[in-house]
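Every protein chain but one is kept in place in this view of the complex.
The block that comes next holds subunit A.
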C-alpha cells in the first residue's frame, strides 16, 4: 500500500494540521480511582486510556521472582465499528505481552520477590498509538501505586512520510492510510529502548532517523508526565505541609 494518501501536505502540515514533530495534546490525571492501589487516566489526542494497578501482593504461583501481570482491553465502544471482543483477540493478547515486556524492563523487580503486580489497561477510545498511550497510562498508574521504577517508561510512535520526513505520534487516520508505523518504548534518560515494534516497510537508511524521532517524542512525553506527577504530588500534599517542601 505504502500510503494511499500523502501524509504531509506541501505546506509541511499533517492531515490533522500538526507539524511533523508535533505531539497530540496530552492530558493526564493520577489517582482517578479509590479502590486500586494506583490508577491513572491519560488522553493523547483522541486516544483515551484508563489504567489501574493492584499490588504488589503475594503471588499465587511459587515463583521466587516477581510476576508482572498485564491485561489490555479495548472497550466495545472504543472503535468506529463496535468491537465484539474487548480482550482475548490476537491483537490485544499481543499488546498485553508487549506491555509485560516493556514494564518488566522498567519495574525494579528485584525489590518485589515472590510478589505479583497486576496492571489493567482499558482503552476507552482508540485513535491511533493505542499501545503507546496504554503504556504511558500504565507508567502513571504504577507511579501512583508507589511501585519502584528505574525510570519513567514512555512509549511513542513514529512514521515516515513519502517525502521521507519522519512523523511523531501517529493518529488513527495516519495509521490506516498506510505507511510504516514504529512504536518505541524507552527509558528516555538512559536512552535505552525497552521495546521496539515496527510494521510495513521502509529502507534501512531511514531506520535510525525514525527511531530517533520516536525517542525524541518519548523525551517530550516524559517531561509532560513528570510535570503531571509533580502537580499530583503538590495537590495531594497540600492537605499537609508537605507541598511546601516541593
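Note that contacts are C-beta pairs under 8 Å (C-beta built on N, C-alpha and C of every residue); 3 or more make two chains touch, one makes a residue touch a chain; residues count from 1.
Heads up, the rule we're going with is that contacts and distances are computed from a predicted model.
What is the missing chain called in its UniProt entry, if the choices are "3-isopropylmalate dehydratase large subunit-like", "Trafficking protein particle complex subunit", "Exosome complex component RRP45" or "GPI transamidase subunit PIG-U"?
In UniProt, the chain that is not shown appears as "Exosome complex component RRP45".
Check the options A:11, A:58 or A:199 and report the residue that touches the missing chain.
A:199
Out of A:13, A:93 or A:111, which residue would touch the omitted chain in the full complex?
Per the contact definition at the top, the residue touching the missing chain is A:93.
So which bits of subunit A touch the chain we can't see?
Residues touching the hidden chain, for subunit A, are 1, 61-63, 90, 93-94, 97-98, 101-102, 104-105, 182, 187, 190-204, 207-208, 211-212, 215.
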